[in-house]
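Removed: one protein chain of the complex. Kept in place: all other protein chains.
The letters A, B and C name the chains in turn, as written, and every chain counts its residues from 1.
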């Protein structure tokens, strides 16, 4: 094709932020004890305690799937049920990881809009779950994806409401924060408010999708939750011997609010596109655009046209496309996409 | 302490080779499809086929433990037995990873010297294993660590002899090549000779210990072995979305024989130390120094003395120490260690 | 209470058929090789090949849950998906057994009426499952419960239609035949027609619910399916050393059509109750009564009234009750239940 490709496929198609690369390069000095016994990993523990305003335990892990599955396996029981949205990444996109790590732990999708879990649906599901009956998967945890897999963002009060139901029944609250920074930019709240102050017990802390390279992390807030996580991680082959190169990335990621700046760039791009598209006929948003993703419902012919024109994106249904904005989505990318839609609208 | 520390603790305490860092930095351009759909990962497949002179499938994975456990789980059955040395990394240092990934797969240590498995011991173990009896763990695979966990190196003929026994009984041959480069330098053979031509079915290809940062790899040689490995990896949360940053490291690692040059530096350092220590009284080698590790038997007081003098190393038994040389072990380090021993010998 | 209790709670609340008890008593003679090496278990293999008119492998197992979970684990992959009805026993009543035995194998409920899976829903689910995509649970098997968990019975043509879809996409067909005899009585077909001739690859052969005591069985029809089941069973602690006492029960169960006679008694009882209740106002059946279970929708007050009157049954929802008829459900039981409803109807 003669025209350049414009890439809205996924966060993980993007580049790493130069600051993380630089930190990784700088970490390559002198020798250091392996498996997290190094100074950088020690400083990471301290830094996250400051960041979240509470003692935490933080474990860099290679992928978000590993973070989710291990956080849940170490929090739940092998005879447990984990409630989640039907759209949740753990339900749709992580093969059988939760069941594998949890030795059977079962996912139970429950209702909610825009990729969210609703507190009422959670309450209802627990009520009919058969607590104490051995032939029933026992309610163990709830999984919230922030931002959701349809691009919406849970309000602080929504998280708190779900946590209240969960804790009242002895369930743990796990947040899949693959896009936590994007959600926080939207919410304008502190990391503490976004998580443990709202009831989150354990967090998959996303880095990769927002300018990272090869690491995400698990952050444990609640004493007594996931106590043995270190052993679970090692048994699962998820502990790097040269951990400092992972810790360096995460330290750079949260330094000087870099993570929020990167996320803001991505969110702003998505907002700008949404604002322009929403005014056009034949284009509607499947969910409110509150983070860096747009789920656009439009004529299937439009999707084929976009592809012919060199736009890269995901098809989610015959007439639905996902466009993901990244920290490095350019003004040119935005103009190209919105321009195409405007032109199309004018022609029809 | 006023004196600088001299670090012989482990391969993974060392720095990454600048070439790998540079490659990783260079990989950070443009966008690319995630989960291994990128051009660098495609080139890695091609490059390894050339390197090993046969079609292979290669999967970057975060750690050697993950490589070992997944390679075995995807090759063996959940009711299978994996034979290994009592010194093998999978037996001593990977928590319960083999059993976890294999849903019960059992490790059965068998005899051999210097961290090796002997073909006779393997033959004997299979003979009494009770093949076909449902109450017995069924012989499924044999694990060879190359170089061994005591610093020795299997000869090509030794690997072939073990493979012959294994294949005659339907077992798969897995090589834990965490230090494959070190072994190959010693053997002076091709990658093909070191592996599949000698009967190896699946390989944990070590990068981290020899100048890598955050990735190792699994290489599958034999069609029909580990067919479903891609699914196993994803279910285990071991597939990076930004895979290109891992593939870039491995491409640089094998470019222009870098991996062998790095290993040669480490091996040469170990040889030099061994040559000097072996002539001293009160110092013996627990195994032949054929790669980059020395297992030194000496008076416990000597070990305490070394520690006081600022040397970092691992104690393996009251009178046994492990010293690991790396690609970046300096002449100064070598001189310091050998000097200390010589001085000690002179004083006694 | 002065009135006797009338028990419609479950099949498993009932007595064993005297014929099975007698057979078990008779099996207690002389010595016999353990773990299925005895003559009775050998005769069972032969008997089932005759019964099903094809070579089969048959394995007595202690419970239906064990039969279901092991049959699925040995047929599917650990990264696989098993499609089933939302009402299926494996989904609602077996804790996390499928995921545990399958090391993560995932249950995916799909649509259908009266506890059935519909072929269209299966086709649709496979179409969007993402075959070959590593982040997706891979379509592996479909589970049919015969009779269904709502008391309906699949027609032969319905089973064949589902099997056709399954096999076209490489899925295995598992039938949970906890109430197979009840279904066969309804269908008036041969065991072969009810199973492998209609595409069933592996069967959980129910005994316990229909006059058995302590054993059910797995029957494998398709060569190459569940090849390693014997090892899976042993590893799961599911192989009795004194197997002959289980085999004896099953031999008696199928001798002289006993299983069908027992099931017919239970079905007839259910039919008689249904016929009488259906004519009454305020009582409707949630699903057609085609086997030995009735799911009755009526006013909650009626359910409370029944309980006060000494009837034992399960509540399934505020206004829904399950009544299960057994081979030993008596005319008195039937008359008591229908009489109560009639009296209630007359009074209102």
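As a convention for this text, a residue touches a chain if its C-beta (ideal position, glycine included) is under 8 Å from a C-beta of that chain, and two chains touch if they have at least 3 such contacts.
Nothing here was measured: the structure is a model prediction, and the numbers come from that model.
Within the full complex, the residue among C:100, C:221 or C:295 touching the omitted chain is C:100. Interface note: of B:35, B:52, B:83 or B:100, the residue touching the hidden chain in the full complex is B:100. Within the whole complex, the absent chain has one touching residue among A:82, A:161 or A:239, and that is A:239. Note that of C:214, C:285, C:309 or C:345, the residue touching the chain absent from this view is C:214. Residues of subunit B in touch with the missing chain: 65, 78-80, 92-100, 102-107, 134-137.
Considering the complete assembly, subunit A touches the hidden chain via residues 35, 77-79, 103-104, 134-135, 138, 228, 230-235, 239.
Taking the complete complex into account, residues 7, 9-10, 12-16, 18, 21, 24-25, 28-35, 61-70, 94-97, 100-101, 208-209, 212-215, 231, 234-242, 245-246, 312 of subunit C touch the chain not shown.
What we mean here is this: only the chains that are shown with their structure count from here on.
Each chain gets one centre point, the mean of its Cα atoms, and the points for subunit A and subunit C are 41 Å apart.
Chain centres here are Cα averages; for subunit B and subunit C they lie 51 Å apart.
For the pair subunit A and subunit B, the distance between C-alpha centroids works out to 34 Å. Residue positions of subunit C with contacts to 2 or more other chains are 78-79, 103-104, 134-135.
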